[in-house]
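Omission of a single protein chain aside, the complex is shown with its protein chains in their original locations.
In order of appearance the chains are A, B and C, and numbering begins at 1 in each one.
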Amino acid sequence: MDTTATLFLPPGGSTIAGEVDALFYFLVYASIVMFGIVLAGMIFFGLRYRHRQGDAAAPTAGISHNTKLELTWSIIPTILVVIVFFWGFNVYLKMNVVPKDAMEIKVTGQKWFWTFDYPEGANTVNELVIPAGKPVKLLMSSKDVIHSFFVPDFRVKMDVLPNRYTIVWFEAKREGTHNLFCTEFCGTGHSSMIGTVRVVPEREYAEWLETASNVGSDLAPEQYGERLFVSKACVTCHSLEGKSVVGPPLNGVFGKPVALTSGGTVIIDENYIRESILEPQASVVAGYQPVMPTYQGILKDREIDALVAYIKSLQ
Amino acid sequence: MNTIPEKNFLNATRGWKSWLFTLDHKRIGVLYLFSIMAAFLVGGVFAILIRLELLGPGRNLMEADTYNQVFTLHGAIMIFLFIIPSIPAALGNFLLPQMIGAKDVAFPRLNLASWWVYILGSIFAVISIAMGSVDTGWTFYTPYATETQTSVISMTLGVFILGFSSIFTGLNFIVTIHKMRLPGQTWFRMPLFVWGLYATAIIQVLATPVLGITMVLLILERVAGIGIFDPAMGGDPVLYQHFFWFYSHPAVYIMILPGMGIISELISTFSKKRIFGYTAIAYSSLAIAFISFLVWGHHMFVSGQSQLAATIFSFLTFLVGIPSGIKIFNWLATMYKGRITFETPMLYALSFLFLFTIGGLTGIFLGALAVDIHLHDTYFVVAHFHYVMVGGTVMAFLGGIHYWWPKIWGRMYSEFWAKIAAAFVFVGFNMTFFTQFILGSQGMPRRYYTYMDQYQPLHAFSSVGSWVMAVGFIIMGVYLFHSIKRGRPAGNNPWGALTLEWETTSPPPTENFVETPKFSHGPYDYDKNVPERTI
Amino acid sequence: MSQQNKTNTPHVLPLQVYLGTAAALFVLTVVTVMVSFVDLGGWNIVVALAVASVKAAAVGLIFMHLWFDRKVFLVIFLAGIVFLTIFIGLTMLDTMRRGDIYQISADPIHKNAAMYDTTAVTTDTIPAAADSTHSAANEK
Partner (left out) sequence: MDGHEHSAHPAHLAHHFSEPAQQAESAKMGMWLFLLTEVLLFGGLFVAYTVFPAWNPDMFFNAHKHLNVYLGTLNTFVLISSSVTMALAIRSIQLDRRDVSIRYLVVTLLLAAAFLVVKYFEYSHKIHLGQLPGKFYTFTGIEGTNPHVFFSVYFAMTGLHGVHVLAGMSVIGWVLMRTRRGELSSEYYTPMEMTGLYWHLVDMIWIFLFPLLYLIG
């Protein structure tokens, strides 16, 4: 079943979406009926038995209960919820059992961005690229607090825990891009911990994988660094307009001294930037929390060089 | 013309000490009433700030960190300082002894201690706000709560202390109901509000200690790094969630059960009809209280708990829907062949039926495994719980306040303004929160300081709704306070109701009844009695 | 107010009952400690808890008068046990069954696992069915 955008649900983009939507809409209609009964009862009795001023106030009918009625309104809801339970359970199982041929991508959540590691060694930040029509299994874990991986269009969500793997899978139906949200509260940047899922045709995916591991090699270091600054999520915390966000602004800082929490100052040079990226807690800028994640293992040497060159160029 | 009795509990003794150290359950009820109203006001101001920030994407009013603190404080204040004590500690305290014909609760000193402990707990919460406040969400999930720089300790300590105030109230009520009833008032001749309080008290006593130990462990986690919940130390953050929800799911029924009790009173009084299915309603309160302990895992469907546990929790969750439905339909059936009038309390009772049904039915959505995976931690959940908590509990509370206001103060509020305020609240509420069902199912995550442009129109609409609601509450505040001194004297029984509290004067004397009352008719015998209305 | 008619006339137990109970408690304590020195495998803890339950029952029923008092007190006390059992039971249903579908999601992460570096990873680089005793060492 193919679903398109409706009042309540965004367009479904995965094979499971149709099944979730079917149950969702079953619940919507069943609820409308139930609610309708309650509303109709209220309106009808309210109008029919309304007491106006001046009417005689006589004792009312001594109805205390009615076993048949009470059984009816206990049993019908019971049947309904049993149906909903089994239906929901059935779809839930499908969401949990990964097809054998699923390809595996590793996901790391950390404050406040996502890293995706592909089988062939490529990695991306905040953009998950997957082939259409192939089941994809995500093996997820967090480096700090709990995050949650949510793609509304796919109707999948799973918490991403520190020190444990959790699994989620889906099969995207056709090419397109979808939003990816973090839905477990994780601090300052929680609402900007968003990314995209880009679904590409299978052939294109293979090509992408090949180039992904060495994109930018054709660019000048500054340009490459500019790209990385966005794609590796530096922008989430560093502004380039002199505003302090989570971290200090990085425009026009190169070559200038900066005060540290530990007392003392350092001059921002190539080495300091490199250290900031790899061991951010080593020297923390005064007035900021030590929350910058380490990029050890995420960035390759060439990428760090590019970033340094870029920051240097921001005079 | 009605008059105010010369000697009543309000003027029996004078001076602030006679209030702050009173042992009279009615005065303690009034103290609680003002305290929780203040908490509601503060929580409401935070709510308005939330809605202002969410008027449009990006920064409007505050930084992300500030926003995170604002919604945490909104949630924590509304839950721990307002809604948990609201009906039981304020209205329950005032009414329970009167409804069962007793002079006071079983342990008046414990009752006073409960209020003082509440104040102490609130002070810690305020200290926490002053010391940089908390940004964890009201759920304090680890490991975030163990590593954030904000003052989690004093807030959790406050919550720990507030728990005791809740336990004291519950313990007191159970004993009072068991031991202090008027001879002749058997269990099944008690007003249903008393049944509601009884079921609530059971949960308060059984569940709240677990909140206590959870908060203690969380504090130890922060100060001593004991590592039970901290994954870096071999602990398990999901275990924390079990601890938290073992309390906090039953707690949502601490919020709703007394509200349901009020609704039973209101519907039968304003339909002037015997309540339909008394026993069924009484037993379903107990059933809800019991089942509430079996379903906490439905908050954790995507937390990484085992699939088996999720499945069982989902199944048990649905069972709660059945006794709730029984109540709804019994209330409807009570209206059948009644003599219905639409004073403000009845309007709130009908709002309750309307809104709680929506809130409850959307709870069924969330209980369904596959659907909750999509809806969890989105605005759909936010809408669900505001529909049950505001649309359910707060509506019942407002209905109860208006219903018993003349009993507390001996004076009537302005019926005209009350109806206008009720209309504002009802319309504003639906504007604010119905939109959030749509937002949520569209994928808008909760606890977001900013959002994607596509959600903007609905968010803006929701914010406008919150202003409409605020106008309603401001009007209400004005006419209610005005009426305390200026209202028309109400007489003993302004609504013509049959429960015992209406047989004493308004306001009642210190020990509730001038003469020990006799149990002469059941609380809902409208087929035999036509009590006279005093207004 | 007349004092005599409805006062709570104390329910006094004979001294022997107290002394007998005390003796039983001491003997059971000795027994349980001695049993603990015998290796019964998993049964040690079961026996120890069984003995403890008997002791607790003795304290509750006799010292705390549950046997003689109104039964509602016994109900209250048992409610505590029942709800505690629910708490433990339903929690274990999660913590013990996390590996039902994929063992990997039950085990703590080996900090040296491929997850934490960027080298290529496939399912087989991470042991799928490690022993359930969580032997993987956690570095602090």
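Here, contacts are C-beta pairs under 8 Å (C-beta built on N, C-alpha and C of every residue); 3 or more make two chains touch, one makes a residue touch a chain.
On a predicted model such as this, the values are computed, not experimentally measured, just so you know.
Student: Identify the visible chains that the left-out chain touches across the whole complex.
Tutor: Looking at the complete complex, the unshown chain comes into contact with B, C.
Student: Tell me which of B:Ile4, B:Ile48 or B:Leu220 is the one touching the absent chain.
Tutor: Once the missing chain is taken into account, the touching residue is B:Leu220.
Student: So that we can see where the missing chain sits, which residues of chain B does it touch?
Tutor: Where chain B meets the chain not shown: residues 102-108, 110, 167, 171-172, 174-175, 178-180, 205-210, 212-214, 216-217, 220-221, 224-228, 230, 233-236, 239, 242-243, 511.
Student: Which chain C residues touch the hidden chain?
Tutor: Residue positions of chain C that touch the missing chain: 1, 3, 6-8, 10-13, 15, 18, 21-22, 25-26, 29, 32-33, 35-36, 39-41, 44-45, 48-49, 51-52, 55-56, 59-60, 62-64, 69-70, 72-73, 76-77, 79-81, 83-84, 87-88, 91-92, 95-96, 133-138.
Criterion: only the chains that are shown with their structure count from here on.
Student: Between chain A and chain C, what is the separation of their C-alpha centroids in Å?
Tutor: Here the centre of chain C sits 39 Å away from the centre of chain A.
Student: Where the CA atoms of chain B average out and where those of chain C average out, how many Å apart are those spots?
Tutor: The answer is 34 Å.
Student: Could you list the positions in chain C whose residues touch two or more of the other chains?
Tutor: Within chain C, the residues that touch at least two other chains are 101, 105, 108, 138.
Student: Out of chain A, which residues touch more than one other chain, so two or more?
Tutor: 96, 163-164, 166
Student: Give the list of chain A residues in touch with chain C in this complex.
Tutor: 96-98, 104, 106, 108, 117, 119-121, 123, 139, 141, 163-167, 297-298
Student: Within their complex, state which residues of chain B touch chain A.
Tutor: Where chain B meets chain A, its residues are 64-65, 68, 135-137, 141, 143-144, 147-149, 231-232, 237-238, 271-274, 276-280, 302-304, 307, 310-311, 314-315, 318-319, 321-322, 325-326, 328-330, 332-333, 335-342, 350, 353-354, 357-358, 361-362, 364-365, 367-374, 376-378, 437-438, 441-443, 445-452, 496, 526-530.
Student: Show which residues of chain C lie in contact with chain B when the two form their complex.
Tutor: My answer: residues 72, 79-80, 83, 86-87, 90-91, 93-98, 100-101, 105, 108, 138, 140.
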